[in-house]
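For reference, the structure I am asking about is given below.
Missing here: one protein chain of the complex. Every other protein chain is in place.
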Amino acid sequence: MLIRKRVISVLGWGTIVCLLAPVLHTVWVSFSPDSFLTPPTTAWSFKWYVACFQDRRWMHAILQSLTVAGLAAGLAVATAAPAAWSMGNLTRTQQRFVSFLLLLPALIPPAALGIGLLPLVHVTGLWGTTLGMVLVHATIGLPIGFLIIRTCLPEQLSELETAAAGLGASQPEILRRVTLPLLAPVLFAAGIAVFVLSLNESLVSIFLATPNNETLPAVVWPQLRYSPSPLVAVASCTTAIIGTLGILIVLRILVTRGRHSCPSLTKSPPSDRLPACHEIRQVSTVP
Amino acid sequence: MKYRVSALLPAGPALAMVCGLVIGPLLLLIRVSLYEPATGRGFYTPGTLSFTNYAAFADGYLLGIAGFTVGCGLAIATMVLLIAYPLGLFLSSLTARMQLIALGLILMPKTAGLLAMLFGLQRWLPRGVLATLIAEVYLVLPYAVIVIYAQLLNLDPTLRAAARGLGASSWQVFRRVTLPLSMPGMILAFQLGLMWGLGAFLGPLFLGRPNETTLAVELHRQAFEYGRWPLAATEAVGLLVLVTVAATGVPAVVQMRRVTRC
Partner (left out) sequence: MPSTGTNSPTAGTAPSCAATEAVRLERVSFAYGGQCVVNDVSLTIPTGAFVTILGPSGCGKTTLLRLIGGYLTPEHGQVFLQRSDVTAQPPQRRHVGMVFQNYALFPHLTVRQNVAFGLEVRGRAKASVRQQVDAVLDKVGLSPAERDRFPSQLSGGQQQRVALARALAFEPPVLLLDEPLASLDRHLREQVRLELCRIHRQSAVTTVMVTHDQEEALASSDIVGVMRAGQLLQVDSPRELYDRPRSQFVARFLGDANLIEATRLGLNQKGTVLIRPEQIRIGTEHPGRVIAVNFHGADLVAEVQCQDFVLKLRTRAISDLSVGDPIALDLPREHLWEIPDEDSL
């Protein structure tokens, strides 16, 4: 019994290590003191990091990546949050319709999307602009943002909104005092997730990038393909480090999210879960 | 209960973004695929409407690529499922804290360190079909693990305890309780693996040999190396058709199996 557990444990963690291995290798190579792609064993150096941060094109790409990711995360959360929040008020068909459309960007092959966006950005004048990049990244981030917010909506949210209405709070007050504070951690987590995804979004970016608005992956990929150097490893590691921090934050928030909520609220009998929130919204739209 | 269209209003901006930046481009894609190729400057001949590009599918070259794409997709989906399911089981057997750590580690390479991962793989693997497949497995696996893991989390642990209490060995518990109850997750993971596998782009681009390209890589080459947008669009339409078939086809096959078995 114990031996079998050991074996399973070794196999499981072994697989995970295999998944991590290429990334670790790249990190290792990035500390290489010379321009050969052999991982350093005796002499380590930050030489390529310094080179990367002194290169104008790399820095521009990194800054552009961070800008695009930040704006895209904000836009994706700002649009996905109301959509996820309103799901409870919809009929089954409407729910399916909305979730299908909002998950669609994750299901379309990015290459097909990229080639379709190409004429669109040309026609609309978004070609080579940061705005175009932000819009596209936000759309690609919608599915993950929507999924996170929807699955992590506090269970008792609509009940609490109902209670707030009964205590005399107007709709904006409810939003400000109840809905937003309760959703804040989830929205933040969703934002970080979209941010990380956007930093690594290389597929569509490869199709849409121009020297003016190119994000880091768009600069990295031709070099990665034709002339890999430790410099490329450094650039790759930079996004990996930011991304890993992001993932840690997201997981941390999503796990500790439930800490504040009342234990007694979660075990409400389903039979008495009446149409609560959407009813109020309906009523309160009556002047 | 009165439901209104106005209930959809909060979802409006998000839906508008998807319509404008996903549905719109896809429709545009179909239109572009119907242009005739450019004769002089530009990417296509404006004002034309013909099916000439689709004729390319008839000749062996594109058909071969499409076949290779399908083969790749199936291989990727199968490999992903074979690795993701045991990994999902392993994940769900850990303590809550370790689950979190393992989940983070599984997600990290794909979501945070995509470029670094490709760099590392490129250092190790000689270009070829195998390298392409391995790279794509690295890209698709995290999502498949999450799907299967979520399904296993939903599984009521008392069911397994009950089965044990009824005298089932741990293998029997797995075979008769866990496996059938996690089937929906497996099917979904396979389906998503197939859909993403068909769209394989980064793997073949970085690790495939030039003659081993998928539709996605081919359309990129047509658009950027030769400036043939209509042909690229045609290939994208072909790719979309394949993905749609995968999206609707897999459950249909499963349903058919179920029906015929009864």
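We just call them A and B in the order they show up, numbering each chain from 1.
Following the convention adopted for this analysis, contacts are C-beta pairs under 8 Å (C-beta built on N, C-alpha and C of every residue); 3 or more make two chains touch, one makes a residue touch a chain.
Treat the numbers as computed from the prediction; the structure is a model and nothing was measured.
Participant: Out of A:T139, A:T162 or A:S205, which touches the unshown chain?
Facilitator: Checking the options A:T139, A:T162 or A:S205, the one contacting the hidden chain is A:T162.
Participant: Of the residues A:G14, A:G125 or A:P181, I need the one that contacts the missing chain.
Facilitator: Of the candidates A:G14, A:G125 or A:P181, A:P181 is in touch with the missing chain.
Participant: Which one, A:S9, A:T151 or A:S170, makes contact with the chain that was left out?
Facilitator: A:S170
Participant: If the missing chain were put back, which residues of subunit A would it touch?
Facilitator: Residues 154, 156, 159-160, 162-170, 173, 177-178, 181-182, 259-265, 267-268, 271-272, 274-276, 279-280, 282-284, 286 of subunit A touch the chain that is not shown.
Keep in mind that, in the parts below, only the chains that are shown with their structure count from here on.
Participant: Could you tell me the distance, in whole angstrom, between the mean C-alpha positions of subunit A and subunit B?
Facilitator: 18
Participant: Spell out the part of subunit B that touches subunit A in their complex, as residue ranges.
Facilitator: 1-3, 7-11, 13-15, 17-19, 21-26, 28-29, 32, 83, 86-87, 90-91, 93, 100, 102-109, 111-124, 138, 141-142, 195-196, 198-199, 201-202, 205-206, 215-217, 219-220, 223, 229, 232-233, 236-237, 239-240, 243, 247
Participant: What residues on subunit A touch subunit B, complex-wise?
Facilitator: 8-9, 11-13, 15-16, 19-27, 29, 37, 78-80, 82-83, 85-86, 89-91, 94, 98, 101-102, 104-105, 107-120, 135-136, 138-139, 142, 146, 196-197, 199-200, 202-203, 206-207, 216-217, 220-221, 224-225, 228, 232-233, 235-237, 239-240, 242-244, 246-248, 251, 255, 275, 278, 282
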